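With one protein chain withheld, the remaining protein chains of the complex are depicted in position.
Here is chain A:
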Amino acid sequence: MRMINLRYISNWRVLLIAVVVLVCLLLSSQLGVVKPYEIVDPLDILGEGSTLFLTILIVIFTVTDRPRGNVTNLFYSGGLLLIFSMTLDVLDEFFRYPDALRLLSWLESFPLPVGLIIISFAAAEWRRENKMLSRQLMVREKNLRSHQWVDPLTSLYTTPYFIKLVEREIALQNSTDAESTVLVSVNFKNFAQYNHEMGTKAGDELLHQASELMVLLLRPQDCLCREHSDHFLILLPQTRLSQADRLMKVIAQNLNSELELPNYMSVEVHTHHVEELSAVDAITALHTQVEEMTHYAPLAN
């Protein structure tokens, strides 16, 4: 396991933890006298020392791996107070202080409960944060989490995952007489040209923005997946076809206006009411519909 990593050392919060430990050492060494070796209790040192060590590790991991924000700041502040208190507790095993000097005793005791109260607030905020995140993720993942099927560019799930979801909805529909399910295909006409003219970086950014926008506009019960390239699939459970058409019209309009697409590009949306008994058949039927519409559209125009 890598114990030392440059990214940890370069974080000022981590350095501050080191400073706090050193300040405690300084205070103890200046105000106290080193105890004789015979009266030092190794078991006490082991217990308190390992607790301190683990607390420092947990605080470091929290601040370096979490994004910045209120929750992280609260965890850090509370953790720092705990570290301060625990360090003095460990140093207590090595130094003896004059009986008249109560300062260190207060410094050892007082920050601990304050730190724990702050951490409790942090935990409550973290719980709220998780609820919000889960709601955000709902449109991406619904009831199943399977990271090998995540598209690395947009963080949406991909076709294998979508098939599982559609299978589930078809089973529910058949067993409970639930409302119908609609599948939607969304793609960007002439995306290859855009990619060629503007570069793959611009193409990737467009897809990323499009996926973020669709996630924002879809309902919590819907699910968006990236099929391939500029093709997306949407599952609209318990939705009538007319409802789906209205919803997708709004999404298409928003995509066209917000993404500032060049004139040769447009968003193509196709809806399909699921009547098939298997997910693969339903998706194939959707693709067939898309091909037919694409083939006949130039003739119609």
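Brief remarks on what is shown
Following the convention adopted for this analysis, contacts are C-beta pairs under 8 Å (C-beta built on N, C-alpha and C of every residue); 3 or more make two chains touch, one makes a residue touch a chain; residues count from 1.
Here is the rule we go by: contacts and distances are computed from a predicted model.
A chain of the complex is left out here; the name its UniProt entry carries, from "ABC transporter permease", "Helix-turn-helix transcriptional regulator", "Putrescine-binding periplasmic protein" or "Xanthine dehydrogenase", is "Helix-turn-helix transcriptional regulator". Contact with the chain that does not appear here is found for just one residue of A:Arg102, A:Arg127, A:His196 or A:Arg219, A:His196.
From the set A:Leu101, A:Ile117, A:Leu153 or A:Ala171, the residue in touch with the chain omitted from the display is A:Leu153, counting the whole complex. The omitted chain makes contact with chain A at the following residues, 148, 150-153, 192, 195-197, 199-201, 203-204, 208, 228-229, 231.
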